[in-house]
Every structure is written in structure tokens, then in C-alpha cells.
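As you look at this complex, bear in mind that one protein chain is not there, while each of the others sits in place.
Then we have chain A:
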């Protein structure tokens, strides 16, 4: 395996919540617990999970937008946490982000052209004329008509806004783009356009990508590798085809079972998610998934399962799957 472009090792992230000042002890919300992720150059990692499982927090940590409580993010050999603010700012040229809400991620008082120019102004030494030319070329490469460049975000449609966001992200020619639910706020027909545009850009520029989504079919379409998250932990990871074809963790099986199917198999033919995601403020002991797991036994109530060593680069954090594997061996 090649040297990873970005690797996050043992990331813990927790936030204080509730009463502060004289209001008794603060509780901590553990958004991420011991998360490891790596992305190789040119690779797309799909991050999947329900709302509130820590996907977006992981994105913010990977981007150096918030320092993790524990663990470190290493981008191309550099530890982001150890970097002084100015150097971190300069390094941002190499990793960019696309947000979920296309309109809200653009400054309402800046035109499309100004938004796209933002990273060029901040991170490159280009002259104004060069920046203008680049903005035009970028707009063309994301399929945004040049007559739209003097529009404000509220004068653009959602899809057009997301094209602006995408142009802004690729403007400084980064090596990595973190896309946090980039299409989930768009209409289905626009989703496909934007997804294909992202794939095309990725192929053209040789980008690595972290693609976050709760929509499995979207992830299956774009990702090389997949990591499934549940309550702040990665419960299964592996090559996308392998994970979708032979999901091992009961949670992954449930997620895949819940994807709407054009011709649904008969009732009971596939496991469906039951219950709600438990509160991350008060996660269940042992395996966090045991409260919803059809296979849970006593061991799952006590012991936190670890991600198993690789079997064909496919890792699972589940006691029952581990038992099956040893029995089979």
C-alpha cells in the first residue's frame, strides 16, 4: 500500500454540554471514539452512518477546523495539531471542503465570482487578472455559465450554488477534498448531475476524496473504500464492493437492507433497522449497537468490540462476526 495522503489516528472528540458556571458537573458528549482513517492519494473513502454518528465531526477534524481531544491528524507527513496557525493556513491549499447546504456555505454578500476567488486570494500569489481568468476557467469546468458569476447566492439555484462551492474547493488545486453530504440537500435529478461532475473532476485532477453521506447508494456509486460509523466509532471498513456485497457487521447489513429497492424482496427477507440511534451523551455499555442488534448476546453488553485485523482488507468490530470467523477457520 502506498503512503497515505491523510491519516487520522486514534481520534477522540468530545464536547462539554449542559450546565457550566456553578451548575454542577459538566457532562461530555463523545462524538468520536478511537477513530482511525486513512486515505491514499487519488482514493475515495466513503463515510457512512446515520445522522448524529459523528461523520461531520470527523470531517471537521480531518480539515483541521477543530483540534481533536485525543489522537492526531497527519496530512502528507505533517501533524496538523503541531502546526502553527499560519502554516496550517498555507497547508489548506492542499485540502478543501464541500459542504452540505450549498446556499448557506456561500457568503450572502459575495457574488459567485468572489466566492470562487476566495481561496485564490488567500492562498496563492496570483495577480487580480490571473485570478479573474482562473475564476472563469473554474466556472466553465464546473458547468457554471459566466453570466451567473455576478449573481449573489440567493439569486442562484441550489445546484448552481453547489457548483460554485465545488469550483471554490478545486480552485487552489488541492490533493484532497472532504465532501460533507455534498448532494443530500439537492433534488434527485440535480444530485446525479453534481455527483457525476464530482467524479469527472476527481478523475481529471487525480484528487483523493472523503465522501460523507447517509445515502448508501450514493456512496456505493463513488467510493473505492467505505467506512461505516455508528455512535462515534467505525464498525466496519473495507473495499466498497466487498462491504456492499458481503456486509459483515449487523449494522451494515441493516443499513444495506434499508435502502429502498425497486422490487422489494418478501417481508422478513432482509433485516431492517429497528429503534432509534441511542444518545451519544449516554451510549450503551459494551458494544454500542447491542440495543438494536438482532445477534446481541451477553458478551456484547460488557465488552467493546475492536476492529478485527484485516481479512482481505475488510475489518469489522463485532464479537459475533469474530466468533463466526474463528469457528469457520
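Simple rule for what comes next: a contact is a pair of C-beta atoms (placed from the backbone, for glycine too) under 8 Å apart; a residue touches a chain by one contact, two chains touch by 3 or more; residues count from 1.
Simple rule for what comes next: contacts and distances are computed from a predicted model.
**Student:** Look at the options "Putative D,D-dipeptide transport system permease protein DdpC", "Type-4 uracil-DNA glycosylase", "PadR family transcriptional regulator" or "ATP-NAD kinase family protein" and return the one that UniProt uses as the protein name of the missing chain.
**Tutor:** "Putative D,D-dipeptide transport system permease protein DdpC"
**Student:** One chain is left out of this view; which of A:28, A:151 or A:299 touches it in the full complex?
**Tutor:** Of the listed residues, the one touching the omitted chain is A:151.
**Student:** Of A:114, A:215 or A:242, which residue touches the hidden chain?
**Tutor:** A:114
**Student:** Touching the hidden chain in the complete assembly: which of A:36, A:173 or A:242 does that?
**Tutor:** Going through A:36, A:173 or A:242 one by one, A:173 is the residue touching the chain not shown.
**Student:** Contacts of chain A with the missing chain: which residues?
**Tutor:** These residues of chain A touch the chain that is not shown: 60, 63, 65, 89-90, 92-93, 96-97, 99-101, 104-111, 113-114, 117-119, 122-123, 128-130, 132-141, 146-152, 154-157, 160, 165, 168, 172-173, 205.
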